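Every protein chain but one is kept in place in this view of the complex.
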Amino acid sequence: MINGSKRIPHPIRWAMVGGGRDSQIGYIHRSAALRDQNFALVAGAFDINPERGLKFGTTLGVDPERCYPDYLSLFEQEAQRPDGIQAVSIATPNGTHYAITKAALEAGLHVICEKPLCFTVAEAETLREVALAKNRIVGVTYGYAGHQLIEQARQMIAQGELGEIRMVHLQFAHGFHSDCVELQNGAALWRMDPRIAGPSYVLGDIGTHPLYISEVMLPDLKIKRLMCSRQSFVKSRAPLEDNAYTLMEYDSGAMGMVWSSAVNAGSMHGQKVRVIGSRASLEWWDERPNQLSFEIQGQPAQVLERGMTYLHANALIDDRIGAGHPEGLFEAWANLYYRFALAMDATDRNDSTLLKTLRYPDIHAGVEGVRWVERCVQSADQDGAWVDY
Amino acid sequence: MINGSKRIPHPIRWAMVGGGRDSQIGYIHRSAALRDQNFALVAGAFDINPERGLKFGTTLGVDPERCYPDYLSLFEQEAQRPDGIQAVSIATPNGTHYAITKAALEAGLHVICEKPLCFTVAEAETLREVALAKNRIVGVTYGYAGHQLIEQARQMIAQGELGEIRMVHLQFAHGFHSDCVELQNGAALWRMDPRIAGPSYVLGDIGTHPLYISEVMLPDLKIKRLMCSRQSFVKSRAPLEDNAYTLMEYDSGAMGMVWSSAVNAGSMHGQKVRVIGSRASLEWWDERPNQLSFEIQGQPAQVLERGMTYLHANALIDDRIGAGHPEGLFEAWANLYYRFALAMDATDRNDSTLLKTLRYPDIHAGVEGVRWVERCVQSADQDGAWVDY
Amino acid sequence: MINGSKRIPHPIRWAMVGGGRDSQIGYIHRSAALRDQNFALVAGAFDINPERGLKFGTTLGVDPERCYPDYLSLFEQEAQRPDGIQAVSIATPNGTHYAITKAALEAGLHVICEKPLCFTVAEAETLREVALAKNRIVGVTYGYAGHQLIEQARQMIAQGELGEIRMVHLQFAHGFHSDCVELQNGAALWRMDPRIAGPSYVLGDIGTHPLYISEVMLPDLKIKRLMCSRQSFVKSRAPLEDNAYTLMEYDSGAMGMVWSSAVNAGSMHGQKVRVIGSRASLEWWDERPNQLSFEIQGQPAQVLERGMTYLHANALIDDRIGAGHPEGLFEAWANLYYRFALAMDATDRNDSTLLKTLRYPDIHAGVEGVRWVERCVQSADQDGAWVDY
Partner (left out) sequence: MINGSKRIPHPIRWAMVGGGRDSQIGYIHRSAALRDQNFALVAGAFDINPERGLKFGTTLGVDPERCYPDYLSLFEQEAQRPDGIQAVSIATPNGTHYAITKAALEAGLHVICEKPLCFTVAEAETLREVALAKNRIVGVTYGYAGHQLIEQARQMIAQGELGEIRMVHLQFAHGFHSDCVELQNGAALWRMDPRIAGPSYVLGDIGTHPLYISEVMLPDLKIKRLMCSRQSFVKSRAPLEDNAYTLMEYDSGAMGMVWSSAVNAGSMHGQKVRVIGSRASLEWWDERPNQLSFEIQGQPAQVLERGMTYLHANALIDDRIGAGHPEGLFEAWANLYYRFALAMDATDRNDSTLLKTLRYPDIHAGVEGVRWVERCVQSADQDGAWVDY
């Protein structure tokens, strides 16, 4: 049960790079970080436009002196202060994640970075090496994974309630980019530009979300090979895809299917995870995150509800309010930030015991997301051939 | 509006091959045929066991003399009678469909046959030739296609309400064979035996159902190539699959995806058709056949209901009762049998004008289903390579 | 399992009064009666307009000689024939039910009558006396009660799966008469005219449907007193109501609530039955009749599906097709007509053993429906005072 009591003695001194005035993602980072008194926002380089960034930082209550024009100044000047930042969140366009994350780690900071962490597996592994060398935490904001029922699913699968796992069906398929909205919408525009967005649009931008959830639920499942077919239904988006199908074979013989789309007209999110075993299936949908379908073959279908005492203890620790009251995406993110803070604090205190118990999307999850996108693009570029993972 | 009034002056004299005592499918054929006074059941070869067939035919009210031990006797002896049968329905295991259909056509009978019509495209085309040469109707019981809202979807798509079609997602994925139920269940057992079931299990047995629905909704869409990956999660079923994924590219650039499964644990039917256009999507689910989701991007999602006056006139002609009252699968089948009867009668009267207006799963639909299965198996046997259609 | 095999040796010779050309209710009566070979339609007085009735009867395949101009001729002339009718269904406006039913019983016929059976408890009890004296069956078409899951609910409640029953919430609340549609719609018009419709509109026309379902599910629950508030939101309908609330106290201390409405704008049927016990609740909705919600307090909610082997044997005997395939209202009615036929046949054979096992909406159910409406109107007319039952 989370109730606002402090878990670490002093909030972590924290900054943001990006996430400025009009950024939705910036607000959810701040809302999550500040929710449980584990972080204090003391500095930032909030905007590519320094003036706008200063103005916005001020409205957030940040000392104007600590609103920096760019991330390099932020890292350098904070390093000079006795009360300098300990951690930074990066909420900038994809193309900058690698450089900023690397610089932050080298400056000795813990990092929370938007996905994708970077564009290539080689880059991702470099970041992993730096993080390990510097003994710093890298959290990646696969934010949906903070929902309580994801943990419940993980526990049920671990306990064999589904039997042998046969299929993993993942989708994140919204319809908001059915039209060429990037002409009017800056946040959409850069996502279609391979220089800024990287080698993929929907695979990396949204497909990696349910992929990470599947890794949480099914830690033992390893992809053996995959094939991917991707499309640019709005032609001007090519070479980046606005729709993609990925088929995956796992080592165990299980099969995976991922549908990533921004042109599923009329659909809101459409993020769904269905895990099918020899005995039963589980299904979770991010638009109704407080429910988990559990369907045992030959029995009436069941719906599990967040917060109920029949859930696993590991799921219930994230409770913030009684069952029936809907929690939303902000709680999922706050739960992740809560663990980021515990992990950072434990790292700083060399508490490896605690660290081992904390599950959160870490540098390894970040690397895996990049690897998956790289392999998907590789297959798609070979006309949908199967590629080894 | 269908209200039990006779549409053709005298019921078509009709027989069944198969569909005996314990056959569910036999009952739904009879229920559909007899519903609207268009057919009269006057003869049959109801069972592989003649004695059992005679006994069962009698309980149906068939003259014991006209309960034949096998289909050959049925066709021969009925041909001798002035009041002999005019049409026959075939509800036997797959491996016999080809021979029985061919014999029936050669005997000058109209035929209604269970899917799959046969095992190879070559056979299917032979049947088509015979049917055309004999000027006889062949109806194939893709029974779900008789639901009123399938026609509504067809009309909406034709009128451009979805914009340009981008994706067609089909699934029929139940969980009833998650376990090796064929050990106890005869109707399941033969479906796993390639000698009787043919080259596939779920692709042919269930995947062809939503495939046909997609052909009804989207008559202009032509498959260009496809790839298929199939699995036998219950090992003893190999080489037949109990699960399969098919990706399809259409000539137009649209994409298709089909999930066929008998091991989707805990799911009832899971037959769903989603058509996604540049402007809007339609979705239909056979377990709630009286509803059709219509999702225009940027507008509130809508649910259309069977029987409402806002539906297209071509959809409303199948109405049997006011909106709100659920119709079920029996009405869908009865609607098809209704059209089979009209088509048979029109053929016999050389009424080509009427014939052109009648849409039902005909010999061409039968051929297409066989072709699709053949191509899927071909791809799966080549490790999921793309094969031209 | 119902599969079309004959249960009684010869179909019952059967006629209809009313249910003519444009009558939806006529078609569902015929469809239900003829579905299982238990009835043969041999005569009728189908229309208040004899000529139209003759024409329509002919299209149904009835011998023109046996298409009578009115019900009195029908009963008299059929009584002269050696092959005269044995049973009659009455599908005429409410105001004629009493006289026709009485005449039919006195002519020695079994009767199936639309609800309400008549307008007053005194009349209803007269009909009961005549039926008992003549030893004839009276079936009342509370057609929804034929759905398989109603029986499942009855069994679960009998076995104590809900604990002590606390509340029974009933509603039938559609929106089709939100506007003054009776100006255009004849079938609506007479329902608003107290001379033809009787003392109530929605209470009798639709409220009695879920009331009867509650009697089936909860045979031991007896109403002690009730209060009712009724409204005519479309003013011209007064004194008949288009909306009504009824609160009921049962002998046991349980409470009942009924919402009857024809002005629930935008709703299709809205017929729902929720039974709440000290341990669990059941909920059934006629628009999704193949599902039954079962909610045990403190456990995940469950959905039971028609046709599954986990259902009670008494529920499964009505199965016509495997689980997953939706059955609709036509099957519910056919199940009732099936039992009407068995009851008529058992009565004619003096088989009181079988008779005792047959549950169907009989003359007692008909009387109870009339009593309930009478009491509701009595309370409403006293400004919603509580009236003893």
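Per-chain residue numbering starts at 1, and chain names A, B and C are given in the order in which the chains are listed.
FYI, contacts are C-beta pairs under 8 Å (C-beta built on N, C-alpha and C of every residue); 3 or more make two chains touch, one makes a residue touch a chain.
Everything numeric here is computed off the predicted structure, so don't read it as measured data.
> Over the full complex, note down every shown chain the hidden chain is touching.
Listed by label, the shown chains it touches are A, B, C.
> Which one touches the absent chain: A:K222, A:R288 or A:R349?
Residue touching the chain left out of view: A:R288.
> Considering the whole complex, which of B:I90, B:V234 or B:L304 touches the chain not shown?
Selected residue, touching the omitted chain: B:L304.
> Sort through A:S31, A:S232 or A:T347 and give me the one touching the missing partner chain.
Going through A:S31, A:S232 or A:T347 one by one, A:S31 is the residue touching the chain not shown.
> Of the listed residues A:R66, A:H97 or A:R320, which contacts the missing chain in the full complex?
Answer from the full complex: A:R320 touches the omitted chain.
> Just name the one of C:R166, C:K224, C:H312 or C:R359 that touches the chain not displayed here.
C:R166
> Residue-wise, where is subunit B in contact with the chain that is not depicted?
The list for subunit B reads 294, 298-305, 308-310.
> Determine and list the subunit C residues touching the chain excluded from the picture.
Looking at subunit C, the ones touching the missing chain are residues 162-163, 166-167, 175-176, 178-179, 227, 229, 231, 233, 243, 245, 247, 253, 255, 257, 259, 261, 263-267, 276-281, 294-297, 299, 301, 383-384, 386.
> In the full complex, which bits of subunit A touch the chain not displayed? Write them out.
Considering the whole complex, subunit A reaches the absent chain at 2-6, 21, 23-24, 26-28, 30-31, 34-35, 37, 56, 59-61, 174, 176, 268-269, 286-290, 305, 320-331.
One rule holds in what follows: only the chains that are shown with their structure count from here on.
> Same residues or different residues: which describes how subunit A and subunit C meet, taking over half shared numbers as same?
Here the answer is same, because the shared fraction of interface numbers exceeds one half.
> With chain centres defined as C-alpha means, what is the inter-centre distance between subunit B and subunit C in Å?
About 34 Å, centre to centre.
> How many angstrom lie between the centres of subunit A and subunit B, each centre taken as the mean Cα position?
Here the centre of subunit B sits 44 Å away from the centre of subunit A.
> Got the subunit A residues that touch at least 2 other chains?
294, 299, 301
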